[in-house]
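Here the complex is missing a single protein chain, while all its other protein chains stay put.
Chain naming follows the written order as A and B, and within any one chain the residues start at number 1.
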Amino acid sequence: MSFYLVLTVNSITFGGLLFLLSSGFSLIFGLMRIPNLTHGSLFMLGAYFGATFVGGLLGFVFNFWIAALLAAVLVAAFGAVLERLLLRQLPGQPSAQVLVTLGLSFMVADFCLMVWGGDPLSVQTPDSLVGFVRLGPLAFPLYRLAIIGIAAVVAIGLWLLLDRTRIGAMIRAGVDDPDMARVVGIRVSQLFTTVFALGAGLAAFAGIIGAPILSVYPGLDQDMLPLALVVVIIGGSGSLLGSFFGSIIIGFIYNFGQALLPELAYFVLFLPMLLVLLFKPQGLFGRFVP
Amino acid sequence: MSALTVSGLRKSFGGLHVTKNVNLNVESGERRLIIGPNGAGKTTLFNLITGEIAADGGSIQLLGKDITQVPARRRPHLGMARTYQIITLFAQDSIMHNVLLALLGLSRSRWNPLMDLGRQRHLVEEAHQALERVGLGHIADRPLAQTSYGERRRVEIAMALAQNPKVLLLDEPFAGLSIDERRDVQKLLLAIPRDVTMVMIEHNMDVALDFADRITLLHFGEVIVEGTRTEVVADPRTREVYLGH
Partner (left out) sequence: MSARIVTLVVGAVLLITLPFWMPGVYYLNVASQILFYAVFAIGLNILAGYGGLVSLGHAALFGIAAYATGYLLQHGFGHPAAILIALVVAMASTALYAVLSLRASGIGYIMITLALGEIVWGLAYRWISVTGGDNGISVHVRPEPFGIALTSASAFYYTCLIVFALSTAMIAIFVRSPLGAALKGTRDQPRRMNALGYHVWAIRFWASMLSGLLTAIAGILFVYYNQFISPQTLALTASAEVVLMVIAGGASTLFGPVVGAALVVIVKSVVSGYLTRWNFLLGAIFVAIVILMPEGLVPGTVRLWKLGWRKTIARRPKIFKAGGPPV
């Protein structure tokens, strides 16, 4: 019984982390209609920045939260540069843009290897969140529970952004009908840059938040990207609500799958995605068909 | 004998009824003109007839045969061909290749992975002839990208005619053409023999009216008036549709 309880809590935690990772992916996919294959690498880059800032590798130890925001901003800026310099060269050619993100993922991943080497790095849990929370006979790491809270805060923040701000309205318009949005005067290409930067920043933020649990190692990008893809496909393209529910679902499938059916773990994870693509391609809450 | 009969055809997109209970009967050899203001649902009607969109209800009969459930890719094999309002040709290829593809679409050879297409004398000959019919035989090898808009419209017609259709659907064949080009296309269309039934959508009244035996006026997806040219022109509802809304 307690085994399942632990699994459940871990699933929700992992779901929270997945939400942080996939919300950015979902926004980019929704607006620009491309699966950003660089997303995993940006997550990893954020995690490596985290290791550097928090671990004092630059000679100065940053506060965890400041490091997280700093990493997010740096990678967001990087994302903006990538979009303006590279993706914008290929307007109206989503397949080409996907290939560019694929090439970029190679570059970013190798860059991380160059700078940080091949050994896994660990990131210290922030002091304020060290320790355990007791629930009956079980003890859960406080940090893991905190991730749920962080994910919730970000979710609310993003929802407010999309629902209550002008830029959010523009993004939603762009997701629903990019051509129409252009016609009514929305500067869709500027929006692309903004959203790509936002997505990149969210990925990096997710990376550093996840680092105390996952640690940082070469290949982290390859482990996380497929998860973002699965969440967004199942949850639905361009839908924040979809990412939310998709993340939780995948959190459960991933953890329970690993624990109960290790030989088929990947199969169990990807099969629902495949089924969704085949039979309900817009996903659970999606606005459009990829 | 009826060449094309449409009964009770309906189509909605969500809450929008694009085609409402359309009945149409085109006799063999007839020249039918479909007119109506923008948004009347004329191209949608064509898309329903060719099968590119599935109807919500009603039936379509081609030469007496019910083709309502027949997939779009089979309809050319049954004698239906169509040209498009927006040109969707194969821009990377020559005019000749475009017409060849049209010919090949109906041939069993289209599944052949071995023979050299360019060396199929009879197909190349036929394609050439199809181009001659529309006055483009002299530039058969020219890449489509290097042709004028008027020439491309004629390639469209050549491709449709190459499939030897019994029923030819033309979606705004005169759109965007200069006066000379319009005259050429008009001559071309008038020269098509009466064993081909023709249904045309057009806005351009001066060229189209001469062409038509009967006219169908469509508005908001419904047939408003139908009859001979004189009947339709005289009918007060026609004026109402074009002026009174």
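Basically, a contact is a pair of C-beta atoms (placed from the backbone, for glycine too) under 8 Å apart; a residue touches a chain by one contact, two chains touch by 3 or more.
Please read these numbers as outputs of a predicted model, since none were measured by experiment.
Counting contacts over the entire complex, the absent chain touches A, B. Of A:56, A:103 or A:131, it is A:103 that touches the chain left out of the display. Touch with the chain that is not drawn comes from one residue among B:12, B:112, B:146 or B:228, which is B:112. Checked against the full complex, the one of A:73, A:90 or A:259 touching the unshown chain is A:90. Touching the missing chain, out of B:11, B:42 or B:97, is residue B:97.
Interface residues of subunit A facing the missing partner chain: 33-35, 86, 89-90, 92-96, 98-100, 102-107, 109-111, 113-114, 222, 225-226, 229-230, 233, 262-267, 269-271, 273-274, 277-278, 281, 289-290. Residue positions on subunit B in contact with the hidden chain: 50, 52, 72-77, 82, 84, 88-92, 97, 100-102, 104-107, 109-118, 159, 163, in rising order.
As a working rule, only the chains that are shown with their structure count from here on.
The geometric centre of subunit A is 50 Å away from that of subunit B, both derived from CA atoms.
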